[in-house]
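Mind having a look at this structure? Questions to follow.
Just one protein chain is left out here, and the rest sit where they should.
We just call them A and B in the order they show up, numbering each chain from 1.
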Amino acid sequence: MKPVLELEHINKAFGGVIAASDVTFSVMPGEIHGLIGPNGAGKTTMMNIISGIYKADSGKIFLSGKSIAEMPAHRRSVMGIGRTFQSPRLLKGANIRDNLLVGTDVAQDMGYAKSFFSRRDRAFEKELEEYMEIAGFSIDLEDDISKLTFGQRKILEIIRSLLANPKIMLVDEPAAGLNENEGENAMALLRLVASKGIAVLFIEHAMHLVMNTCHQIEVLNFGKIIASGTPQEVSNNKEVIAAYLGRADDD
Amino acid sequence: MKLIQKPLRRFRVSTLLLFALVLLCAVLVPQLFSGYTLKVINLSLLYGIMVLSTVIVLGMGGQMSMANVAMFGLGAYVTANLCSSHMGIKNFNTLLALVISVVGVGLVSFLLGLLLERLDGTFFTFATIGVVQVCAAFFSQYRPLFGGPDGISGVAKLELFGFKVEDYKSWFYVLVFFLLVVGAFTARLKKTKFGRSLFCIRDNKTAAVTLGVNVFMTRVYAFTIQGIICGLCGALYAFMNGYVGSTMFTFTKATDMMMMTMIGGLNSIAGSVFGSFVVTVLPETLRSLQSYLRLIFGVIVVLLMIFMPTGLAGLASSTAEKAGRRLRKAKEKKSEARQP
Partner (left out) sequence: MNFNLFVSLLVNGLAMGMVYALLAMGLIMLFRSAGVMNFAQGMMLAVGAYISYATQVQADLPLYAAIPLCLASYVVFGLIFMACIYLPLKDTKFPAAIVVATMGTSSILSEACTLIWGGEALSVPYLVTNGEGKSAYLTIGGVSIQWQYILTTIVGVVLIFLVYVLFDKLYVGKMMEAAAQDKYTASLIGIPKLVTIAITYAIAISLGCIGGFMVSPVTYCSVSLSSLQLRAFASVVIGGTRSIKGAVIGALLVGLVEAFATVNLSNYKDAVVFILLIVFLLVKPDGLVRSKIGDKA
């Protein structure tokens, strides 16, 4: 099986601050891949580089074998890179249906003119129902998005990016700000994603979630990968323990 | 079952009501009013069409563009040049002139969009103010194309398929037609990928990019659509008024237009049409209060922005929602009472 995402020798610096230094790893289809590390280790930066919001100073990025390092961010998402954010970025003042349709828009990759004349929006209810089953709450598609709680909106953002039919999803701290139950549901959703053959790369601070969910983990510190492997391997790694115990503040 | 399915509310009562109201107005207004009043109503309909273009650019895309008056002016002058003796052109097909104005202004605004849409937020707004000022200067000074301070007079009457649009009454119907077309277009746009992409950009540019939205080009298209709609209005204005003068296309008019949009409500199509109606018709009908009217009007704008930033439409819809909620609660209570 070929990896869906490959990073080779990625470097990125902001002024004098090194955010990524010679980062190389790859993600297989259907794999849940954790990206962990202390605060400021460069995890979110790495996601921004992959999704194209930042341009790497040097290095190569391949999606299913195709080089995407020079591709603008919006093309990358159509190519199959989904993305969610630490605090959900949904459409304000719009109903849930419109919010979810944004995801299906990506999957359809239709021109504006064609979409203007197309008779029906893609039916996504069936797919959605499957996800909502795991999400653990009910929605009414016509409801305004503001009726959902923070946690529900975060989960809905994951679902939106799922409807975009991605090859790999970049999920930034899915459980942050969620209660225990919601966090578990979010993880279950990620497992369902993986079972469909979609790769997941996610950042998370809650270690028990990472250890229980991930197949593979990369540990970043100061922009460098200091360890990688299965949860078991990583948790026994001395450098990792030092990096985590050595940090000044603990959240 | 985690998905609450309700019967599809495609034809909501409010939509039907609105439609009925429009139909009623279309029948009643020309019977009730005539002469000057009807002329003012026509002007407000024209502004209503233009405000819709602001709904697209600002309401959906979150960009404050003042360039609408400049495009309005361009459209008017193109038509005036083609259909008057100013350039020595005779008997030019008026419908063709209308089309040329719309296409021409659309092209200009597309090119302008390519230039200006690289800018963000306040910078973009200022650049569009710059466009308005430059255009206004040329409109009022350059005689060969714009007639300078005299403007261009003697614009021919619009002829639609053998029917000459001459009196205020027929103009009323023409404008209602265009208003409905542009309104339906805007409403449809809101529900398609283009509208959603604009919403994405408005709310968060970074997120929009990760959702496959080409921010730059989408904005350029929105700006072009604004140009096309305003160009259309310009052409209609030239035909309707018979005279095109530079005072219609100044920065002050652009701020008036912005206030119309905000009074009606940025996110509502019916609201913004209503806003332009209020701003245009009220000052004319309340002539006895003329000297205080703009003052009162300013106060209303400020108060509205403070207490109801979504405009009158927002006020209406939130009242409707409240009423609906109360109704629903009453129903629930009833059904509860029925159950033992």
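Methods note: contacts are C-beta pairs under 8 Å (C-beta built on N, C-alpha and C of every residue); 3 or more make two chains touch, one makes a residue touch a chain.
In this text the structure is predicted, and so the values were computed from the model without any measurement.
By the touch rule given at the top, the unshown chain touches B in the complete complex. Which of B:184, B:299 or B:327 touches the hidden chain is settled by the complete complex: it is B:299. Considering the whole complex, the residue from B:137, B:160, B:184 or B:330 that touches the absent chain is B:137. Here one chain is not drawn; of B:19, B:123 or B:173, the residue touching it is B:123.
Although one chain is not displayed, subunit B still touches it through residues 58, 64, 115-116, 118-123, 125-127, 129-131, 133-134, 136-138, 141, 251, 255, 258-259, 262, 266, 291-292, 294-295, 297-302, 305-306, 309-310.
The rule is simple: only the chains that are shown with their structure count from here on.
Subunit B meets subunit A in the complex at residues 1-6, 9, 188-189, 191-194, 196-197, 199-200, 203-204, 206-215, 218, 221, 267. On the side of subunit A, the complex with subunit B involves touching residues 51-53, 72-75, 77-78, 81-83, 85, 89-94, 98, 101-103, 105-106, 108-110, 112, 115-116, 118, 125, 128-129, 132-133, 135-142, 164.
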